[in-house]
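Here the complex is missing one protein chain, while the rest keep their positions.
The letters A and B name the chains in turn, as written, and every chain counts its residues from 1.
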Amino acid sequence: MDNLRENTSTGTINIGLYEPEVFSEYQGFSITDKSATTEGLVDENFVNEERLKRLKKQFTRELITLIVDEDFEYGVDTKADALVRSQMRLNALATKSWLNGIFVENFSNIPVLLGILRVVARLDYSELYPESHIMAVAALSYKNNVEVQECGVRAFESWGTVQSLKILENLKVSTQWLQEYIDEVVSDLRKEYNVSTRQEN
Amino acid sequence: MVPGGFSPERRPLSRRDYQLSENYAKHSLSVWEVISETDIDEAVLAIVSGGDHLEAIDVVLMSSDYLTEKGINCVRTNGSTPVGDLVEKHIDLSNLTYKSLGIVAYHIVDKINDQKVKRYTIRQLKEILNQAISQNRLTPDKLKDSIREKL
Partner (left out) sequence: MIDFGLKYQASIFLVANDITPTPDNITTLIDLFRDKELVPNTFREISPGSPAPRGRLRLSSPNNEWNIKIASMRIDIEKNPISLKENNLGNVNDFCLEVTDFFGRIISKFPKKANRVSLGTIFLLKEMAESNLSEVYPRLFKPPEFYATSPPFEWNWRSASRVPFISGEFNENLNVITQVNRAKVEIGLNDEISFSDRIQLSLDLNTSQENTEYRFDIDFITTFYQKISVFHDDLVVKITEFING
């Protein structure tokens, strides 16, 4: 078994890199192997890794600050949207990983979580699949916060795919207004995809 | 009157619910006037046609008589919408103070309790936009790309 080798890129070991809450001091630590090898300096994996590092280091704080500070209104574009779009144009793969990381790290930070979900919902489904899909499903399962759940529903409504329909039509929530919204979106998607409901005895 | 695109039911009214109008820099709330409840789709058309993204919105129907009676300053200003015949339907609830904002907020809560609130899903918004386009009230090129692509 060389599964540990598989997980280390040649020449570099990156251990335990993470950024906790944006407003606290960075308390993570890192180990980087500075060996003399020059392998892997120009391949695509290296490019993506470097891009991801840059995103984490330079843009995470900025994105989170924009999400927290900027007023949000449905239908209105934000600077957070613009930042993510510009990064997607440069390197979609690295940006997906970056957003994925922020989502995980801030899973209990509701304002940031909502912000990431809203940004992701405004991108095309295929652009960020499957990360976007998993984020939205995780939002639907979020305990004790109906706003996060609603954000998950909104994301699937925004993408409007057959997958969205399959996910939402089996969803049952305890909050009445949210269930009504889900039912309405399901009905809309069924019309869109010409799916009829069958009554079973 | 229909305020533009916020979810009063889910969070308290705050500074973020002010919208800037063309003529007033601060302390205004942007609303759209309708003749009756049956015309709410007109206000929704005005709001969504001027937006950047097609997303479900909640609208609340307020009473202009009530607001005027309570001393809320309602100023007709040109609205930011590509639907020409709706531009003049825009109103700023202007010079709002902490007190008058509270009056507006409680009025919205009352209206929500009276079921004068409606959520428009994306499909419903598309229908409204498409109808306006078919009636030549709106040309697709006046819409933002992200909205036009979804129609």
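The definition used in the following text is that a contact is a pair of C-beta atoms (placed from the backbone, for glycine too) under 8 Å apart; a residue touches a chain by one contact, two chains touch by 3 or more.
On a predicted model such as this, the values are computed, not experimentally measured, just so you know.
Q: Which chains here would be touched by the one that got left out?
A: Across all of the complex, the chain we cannot see touches A.
Q: Among A:Ile67, A:Met88, A:Val148 or A:Ile167, which residue is in contact with the omitted chain in the full complex?
A: Once the missing chain is taken into account, the touching residue is A:Ile167.
Q: For the chain that's not shown, point to the residue among A:Val137, A:Val173 or A:Val195 touching it.
A: The missing chain is touched by A:Val137.
Q: What residue numbers in subunit A mark contact with the hidden partner chain?
A: Contacting residues on subunit A, toward the hidden partner: 1-4, 7, 13, 15-18, 20, 25-36, 93, 97, 100, 103-108, 129-131, 133-135, 137-138, 140-141, 143, 166-167, 170.
By our rule, only the chains that are shown with their structure count from here on.
Q: For subunit B, which residues are in contact with subunit A within the complex?
A: Residue list for subunit B touching subunit A: 4-7, 9-11, 16, 47-48, 51-57, 119, 121-124, 146.
Q: Would you pull the subunit A residues touching subunit B in the complex into a rising list?
A: 71-77, 121-122, 146-147, 150, 154, 157-158, 160, 177, 181, 184-185, 188, 191-192
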